[in-house]
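In this view, the complex is presented without one of its protein chains, the others remaining in place.
Each chain gets a letter, A, B, C, D and E, in the order it is written, and its residues are counted from 1.
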Amino acid sequence: MRFCQAFMLELWRHLGPDMDVPAGDIGVGGREVGYMFGMYKKLTREFTGTFTGKGLEFGGSLVRPEATGFGGLYFVNQMLETKGIDIKGKTVAISGFGNVAWGAATKATQLGAKVITISGPDGYIYDPNGISGKKIDYMLELRASGNDIVAPYADEFPGSTFVPGKRPWEVKADIALPCATQNELNGEDAQHLIDNKVTCVGEISNMGCTPEAIDLFIENKIMYAPGKAVNAGGVATSGLEMSQNAMHLSWSAAEVDEKLHAIMHGIHAQCVKYGTEPDGYINYVKGANIAGFMKVAHAMMGQGII
Amino acid sequence: MRFCQAFMLELWRHLGPDMDVPAGDIGVGGREVGYMFGMYKKLTREFTGTFTGKGLEFGGSLVRPEATGFGGLYFVNQMLETKGIDIKGKTVAISGFGNVAWGAATKATQLGAKVITISGPDGYIYDPNGISGKKIDYMLELRASGNDIVAPYADEFPGSTFVPGKRPWEVKADIALPCATQNELNGEDAQHLIDNKVTCVGEISNMGCTPEAIDLFIENKIMYAPGKAVNAGGVATSGLEMSQNAMHLSWSAAEVDEKLHAIMHGIHAQCVKYGTEPDGYINYVKGANIAGFMKVAHAMMGQGII
Amino acid sequence: MRFCQAFMLELWRHLGPDMDVPAGDIGVGGREVGYMFGMYKKLTREFTGTFTGKGLEFGGSLVRPEATGFGGLYFVNQMLETKGIDIKGKTVAISGFGNVAWGAATKATQLGAKVITISGPDGYIYDPNGISGKKIDYMLELRASGNDIVAPYADEFPGSTFVPGKRPWEVKADIALPCATQNELNGEDAQHLIDNKVTCVGEISNMGCTPEAIDLFIENKIMYAPGKAVNAGGVATSGLEMSQNAMHLSWSAAEVDEKLHAIMHGIHAQCVKYGTEPDGYINYVKGANIAGFMKVAHAMMGQGII
Amino acid sequence: MRFCQAFMLELWRHLGPDMDVPAGDIGVGGREVGYMFGMYKKLTREFTGTFTGKGLEFGGSLVRPEATGFGGLYFVNQMLETKGIDIKGKTVAISGFGNVAWGAATKATQLGAKVITISGPDGYIYDPNGISGKKIDYMLELRASGNDIVAPYADEFPGSTFVPGKRPWEVKADIALPCATQNELNGEDAQHLIDNKVTCVGEISNMGCTPEAIDLFIENKIMYAPGKAVNAGGVATSGLEMSQNAMHLSWSAAEVDEKLHAIMHGIHAQCVKYGTEPDGYINYVKGANIAGFMKVAHAMMGQGII
Amino acid sequence: MRFCQAFMLELWRHLGPDMDVPAGDIGVGGREVGYMFGMYKKLTREFTGTFTGKGLEFGGSLVRPEATGFGGLYFVNQMLETKGIDIKGKTVAISGFGNVAWGAATKATQLGAKVITISGPDGYIYDPNGISGKKIDYMLELRASGNDIVAPYADEFPGSTFVPGKRPWEVKADIALPCATQNELNGEDAQHLIDNKVTCVGEISNMGCTPEAIDLFIENKIMYAPGKAVNAGGVATSGLEMSQNAMHLSWSAAEVDEKLHAIMHGIHAQCVKYGTEPDGYINYVKGANIAGFMKVAHAMMGQGII
Partner (left out) sequence: MRFCQAFMLELWRHLGPDMDVPAGDIGVGGREVGYMFGMYKKLTREFTGTFTGKGLEFGGSLVRPEATGFGGLYFVNQMLETKGIDIKGKTVAISGFGNVAWGAATKATQLGAKVITISGPDGYIYDPNGISGKKIDYMLELRASGNDIVAPYADEFPGSTFVPGKRPWEVKADIALPCATQNELNGEDAQHLIDNKVTCVGEISNMGCTPEAIDLFIENKIMYAPGKAVNAGGVATSGLEMSQNAMHLSWSAAEVDEKLHAIMHGIHAQCVKYGTEPDGYINYVKGANIAGFMKVAHAMMGQGII
């Protein structure tokens, strides 16, 4: 708390909703954002959307914690729909067991898919019956316990297996969603997935796939969504938090979710617009890069040489 | 007008949408708010939601006058639903015949209940046929006449009775709604209502019930909603007026009403969360107090020691 | 660009969302607004809705280009509905072939009417089969070509005729919509339309009708909407752009269109309120003037003598 | 007071020590400046030198009332010195009997000259014994009486004469100082002075000499100082009041007087620099005009085209 | 330091050179002022004269520590001169041995008087040879030692006596200057001084004399200067520190001393103006009270009713 306050005492003049908007990241969660916001508010006497990820009691947004996972699934669903594939009944391999995995598993289940893996530093769980409902709640309990292991899941839910020291990418699944950490899916893992005829890979974790993995997916014409597109739901919901603050309103969870859905839909459409290749394959890496560049370039040129 | 302007000339630096937001109260209505807003705008050169209850031509919100009554009924309806009771066909005793009573009677009728009393300083009207439609319009006319009496109602509408010098709480009704002034429902009145098997009491006026009355309701496990919860619709709609100002928009009456409904629903849910007792009785006094305290406490703690 | 920047260097302190909000007009389009906004943002360090008609990449609103035409048709449709007339199947004579004509023709077609003329400086096109779909796209191409002529349309679409050097008001049509420039419909034109039993005239261009024309319409009890009411959709959508900026959000085209519709509906209702004459004829000129005056007058009086 | 306050309520944002600095003039004296300053301070919360001529208790400067007259004599003395003439023993004809005449007579006496006339609307006093000491005090009493006449002076001081309905310029004097009002010295008066071999004319009143008078002085090579130079002492001392405010200090009368002297010396030097003609005659009209123009022109050019 | 910083974090918005200017007092010296100024500067980014008594390296003024004592002697000297008495050779009884006593003894010696006592909590020193030069330095050493006693002086300087447990007012002296603490000179002490034919008493400490003492001095027509006049040198020099800050300059010690002298002279003149009684006795208590009241009253009235 003292650190957050001292940090703000130096930085406050350089932050603002039209200037620079800090966000949480590894080691900076709602607690730290709250402390920084409190000090910022004391110094500026303004109650604005300069910070996002705030507590619900003072301007935070519903659905913010699940937003990255929810958004990821909306994007993946859109990828499949574009190719005429229904997500219903598809098997999904997820890595991680934290907030992102929680959101991804919850929304995947809502959309009718079956989540068959989660993972921790100790290995992964394979549950062919699907990880949903109370099982997801149990996953959150494991996370909150602070033990940082997923192994107990197998004891709790018969029919599931704990595979120690491995990543879930060796499991056959239609959809693979890295939701844990960077470089968690390398070239070898990619080859496993390709060999197992994976349909779609969504890199929901930040830089979850190594360059080798990405190259392999694209070479093999696998549907692959890079993090900069598929995990934009978190930042997007920070934007929605800013909107709610600007409006002096709080939206219901359903409203936030609906707007998040629309935003992911729009991002997907931009990727398709700029990433579709002559043979119909959608190179989402290329699409996301070009779409982002074009938006900034048009805005800069539109505002003149200043 | 001169007083409002001089007042603002002293106070303007200390008001603002993120600082302090004055509101009307007894003797300070739309006219005075307009004068204060005009002077504030002249001095600050800002057109913000610092004042609420403004005229519709310069930033005021539709439904603001009826908001307290509408919100009260949304809350009462929620109370009944929680216990599986349908408000349709229920009789409602209302006191008062001003803006609050107007909103309450209008919304009660819309929801299918039958309003059977209103009151003034001179006594109360008992109308077993129900006070709705043109009768409500007539009530507003009585109010606007400046005579401050309700007796003429009985002459206008055959089948209704004027009971001079009494309060309406002696009438048998399923729902009792004090909508007039403070301390208008004392211990004796409460006992009458209880004896007449009242189902639900909503204290829509500010501090309308005496402490004795409140104690009696709770002892007898009557559904009783304290003013701090059931009459929050007025302040809530001031908040919606601020939202509209922040958005540079005016919502339709339906939109305001819908948002007001959602807000009252949320307040009710908080009361239930914190006020439900082991035997299932919902102590709304306790619930509202704890919910309010928790929100402020969490916000303060979340923002650190500053 | 240099001019726009120098202009802002002088003017920036006197602009702001609560102060003065410049807008494009003849010769000042999205390009110039972008340059001015860029310089304004550099100087003020604020990203606000001070300018409207911005590029979509930096705060502009969808539907802004079509807004005047769309709004005009919503108004005209409301006029007809008020008199129990269905716009479906009605023939529409439109002048012009730019943004306004584009919006008007598109929305007219959507509402089920048949657009039978457009015009340019070289004359007008009469197309009894209706101008819709690809024909509208072709019209935009003609516009974008920079040749400023409509004659090629007749070559492109068999069944249509080019009438050189004339205005479209000699054609028999149920609805006449000047969408080009000022004074483009004079007394003689008005008489033609009246003789041809025109039902409704909407002056979507700024001051498109001469005073003589307007007098003739009113004398003959023709439904006539003056520009200050029927072409308010453009400015209204600038307001919606400001709202989106204030909310840090972008609405979908459907949302903007819906809100535009509601605004035009409200303007029409005000005209009817103040312009309906004893014989039932709605004098929209009178209605618009009085409604505008009343709004400003009430706001001024409501805010006191300051 | 109410007018001054209302005036400031409109104007306060546009005043400031680096922006615009109002000063008293006919009908706006210390009383009005005090009222305006009080309101300005209330609104801006700044205690700056935006107003000059303030009361001594709240930022006013000593010597401010006498400054115009003092400055005028410093200038005249400098004119004489430049030509090797000693002011000591010279006779001085002064018009007027207010603040300016007071300052002029006081300083003339201090410098060793003999003041032989003052005047009012009723005529002039000729006192060959010199108007100094108690006689000057008496003149101020006449002024303060509100009767606006100088005639009683002749009764009070034997040896002096009252000449009704005439101006003092018919008296033979070495130095003539118009200190009353505009156009108080016309061509005929100038001819009288020239015939009487006047040495030096200082137009201390604003535009006291008619164009004909000025032309005659210059043609006859009389030392003539235009008001824009010789009466700059008032505005100069307003500048010194601003300096004292900026320094949070009050200077003694001697300090103000010394600085005033230095400023008048500098202005005189500029006039000599730009107004000396080939024959040695100093055309102060030309000198003052060119010096003023050069200062502004150099400052503008030095700051670039902005 | 932490306390000073936290204090400023709360208070900074309410301080400023035109608003409120904190100053040191008992327990708040240069060290604390420095800490507060540092934090204030960090928060406001302004280097202004909001704090006085700052370190010399960052805006402090020379002579500030000695200012109260110096000013006191200038005032006392003026009192004597007014009655035609030369301070040279007069004996002076001083109490205390801190900053104020230091300044008083130093300036008294400079003016030619002989200081014969100083005092501490342990008693007083009587030195008939005069306390000056190295003896004053030694006094400062005693003070800085932290022992809070003056007794060692008698050992150090032969010819001087230490009188334990007593105040110096029993010594015969021409001038008595309380320079230590409040209520240090009571009625009994005053009677001693009067019996010993004291000429002048200057209450340089804050409220050093009891009401009984003051009444006795006035009854006996002793020249008595109350603290609000005679010890104004400290606050006056804070004002000079503000002036130096405003000017971005540091004055030499001689310049500060000269200005301090002029200020004390002016205060004395005001006391004489308002406090001189018909018999010629100058009641400085009355004079200081009336002068202060008149200044504030004139300033308030001059600025109008606001």
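A few notes on this one:
Here is the rule we go by: a contact is a pair of C-beta atoms (placed from the backbone, for glycine too) under 8 Å apart; a residue touches a chain by one contact, two chains touch by 3 or more.
The structure displayed is predicted, hence computed values, not measured ones.
Residue E:K42 is the one among E:K42, E:K166 or E:H192 that touches the chain missing from this view. Interface residues of chain E with the unshown chain, by the touch rule above, are 1, 4-5, 30-31, 34-35, 37-39, 41-42, 45-48, 54-55, 57-58, 246-249, 252.
Within chain D, the residues in touch with the undisplayed chain are 17-19, 49, 239, 242-243, 246-247, 262, 295-296, 298-299, 302-306.
Everything that follows uses one rule, which is that only the chains that are shown with their structure count from here on.
Counting partners per residue, chain E has no residue that reaches two or more other chains.
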